[in-house]
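Of the protein chains in this complex, all but one are displayed in their positions.
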Amino acid sequence: MLAAWYLTTTATGFIDPARFPAPDESWDALRQIVFAGYADARLHEHILHSTELVLMGFVAAVSVGLPLGLAMGWSRTAEALINPAFLLIRPIPPLAWIPLAIVWLGLGDGAKVLVIWFAAFVPSVINSYAGVRAIEPHMIEAARMLGVSRWMLVREVLVPGALPLIFTGLRLSLQACWTTLVAGELIGAIAGLGRVLQQGALDIFPAMILVGMAGVALCGGLMTGALGWIESRAMPWRRA
Amino acid sequence: MKRIAFAVAFAAAATGASAQQPVEIKVSYQPALYWSLPFHIASEKGWWAELGLRPVFSTFPAGVPQIAASAAKSWDVGGTGSVPAVLGAARYKLMTIGITNDESHGNALLATAAKADAFMRNPASMKGQTIVLTSNSTGDYAVQSCLAKAGLKKADVTIKSMGQAEIISAMSSSNADLGGLWAPNIYTLEEKAGAKLICSGKDAGAIVPGAIVVRAEYAKEQPQNVARFLAIYLRAQKWSMAHRSEAIAMMKKFYEQGGVSISEASMHKEFDTRPVYDLAGQLKIMHRPAGGASEVDGWMTKIGEFMQASGTFAQVPAASGYITDEYLRMVERDPKLKEFANRAN
Partner (left out) sequence: MAGAAYRLPLPRARVLVLSAIGIAGFFGAWTLVALSGLVQPQFLPTPLAVLDKFVDLTRQPFVGYTLQQHLLSSMGRFGAGFGLAVAIGIPLGLLMGWFRRLDAIVTPLFDALRFVAPIAWVPFAALWFGTGIGGPVLIIFSGAFPPCVINAYRGAKFVEPRFIEAARTLGAGHLRIITEVLLPASVPSIVAGLRVSAGLGWQSLVGAELIVASSGIGYLMVKGQSNISTTIVMSGMIAIGIVGVAIDVALRALEARVAR
């Protein structure tokens, strides 16, 4: 594939280098950002900052979304109360929150985390809800019969039972966080992969955009891998 | 005899008309801007057809996407800011063939009402502050020139780049104190959020022109159309100077179409603070004395140096490589076009 890339750009000039970067241009851009820096920071600083934001948004979203979804799955009453409001928020794209995020929270990390939060919130609610729904009723009945307390029920039956789908939700949330990151960093980030992409766009520097995309893809992949590892440890009874 | 003559004339006119099918030309600009008003005026007055052109317009929210689209040959001619024009020259052989206006007053550093006075009294107090602006734009250039005037370096402040809409949001909600904007966004922020202009490009001694641009390839293929396009633009500008109140009325409509509504006073200010150049004026500022540089060369090269310092490109594009008065001279040489361009009606 690399060979194909090289052939179509540099060797034959089939694809105009101004419109899609050639391998050597991209390599140069990579070296520039790793050593000299681009958009006011070096690559590792960008990655660090982006990872920070994603983790903040992810944790914030999951800590609200997960319990909410569980509650909605467990109690029809809770579902009837919360669902309508949830359905209103749900279809709004995270990007659409940017104008409001800026005027409410300014240009700092808060606004960016808010935008990422909306992206991750929805999948985590939906999937923990589905996870609870998926638990076989007789497990609950059995636990009931044994007279376990509410808290134990949640801890020992509900959460483990819903775990597979909860993890699916976590994975989707994480992905949503990364894809929304770029949008979040439209709100004036100083450093971050989104900022690299944005500056690359403003400079019309396709090679750097490619480097930024690769960075996002790599980090996203690594985080998902980490999540998968946690998943296999949390659910040893399940072959992934 | 008279009847025959009439019939012949009529036939000639008919065949003449059908032989003159208007030629399509793709024109790009940014909406609701002072320098794109002439395109609107020309359309309203039907002047494109008079020179046998049929424009197909495309609009862009800012210079950068406009320049990027030129790579895809989405448009042939247009107007844009000088900073995007230099970017286009560096990346895509975009040629600058004229100046839309001197918008040094129309690109400025603004501050929120609360902080403005302090910054104006002591510009050096901007050190360590955050300034929001749109990268690689005339606004960016104006702000950096203002910083230089205040004796500050880029590293003395924190610059955050975002679109004009975001800047307006941030400043109106007091989430940012300082911002770089271009007209009419300046007026929007002044009128709707009470912001104050601290320093314009003009104040900082920077000349910020707007550029009339054309794709090099197209210019080579259709030089006649480029010359006609220039003549139409010049005529529309001349007309707007001669018929201010009518032009303001058209401006109001044009701006509203682009989502901008500012007071009439501000619209007058646009006219008052942004000089334009007629054919003779354009030729003068673009003229290169034997082996030397023209005024425009000087302005654009300075902008190029600013962009180089920002890291946008490694080498400043040579003015003689992309700035040319060739098409202006074509208009000058052709009596029909010259007369057309100088009409004030």
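In order of appearance the chains are A and B, and numbering begins at 1 in each one.
Keep this in mind: contacts are C-beta pairs under 8 Å (C-beta built on N, C-alpha and C of every residue); 3 or more make two chains touch, one makes a residue touch a chain.
Treat the numbers as computed from the prediction; the structure is a model and nothing was measured.
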Request  = Would you indicate which residue among B:Arg54, B:Lys73, B:Lys127 or B:Arg333 is in contact with the undisplayed chain?
outcome  = B:Lys73
Ask   = Among A:Gly131, A:Gly161, A:Gly192 or A:Pro206, which residue is in touch with the absent chain?
value = A:Pro206
Note = Those residues of subunit A that touch the unshown chain are 1, 18-20, 74-77, 80-85, 87-88, 90-100, 103-104, 137, 140, 144, 150, 175, 178-183, 197, 200-201, 204, 206, 209, 212-214, 216-221
Ask   = Since one chain has been left out of the picture, which residues of subunit B touch it in the full complex?
value = 28, 31, 58-61, 65, 68-75, 163-166, 168-169, 172-173, 185, 188, 192-193, 257-261
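Please note the rule applied: only the chains that are shown with their structure count from here on.
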Key: Centre-to-centre distance between subunit B and subunit A (centres being mean Cα positions), rounded to whole Å   = 41
Task = Name, in rising order, each residue of subunit A that touches subunit B in their complex.
result = 16, 18-19, 38, 98-99, 102-107, 186-190, 198-199, 201-204
Remark   = Within their complex, subunit B touches subunit A through residues 64, 67-68, 71-72, 87, 91-92, 130, 132, 135-136, 158, 160-163, 165-166, 169-170, 172-173, 175-176, 311-313
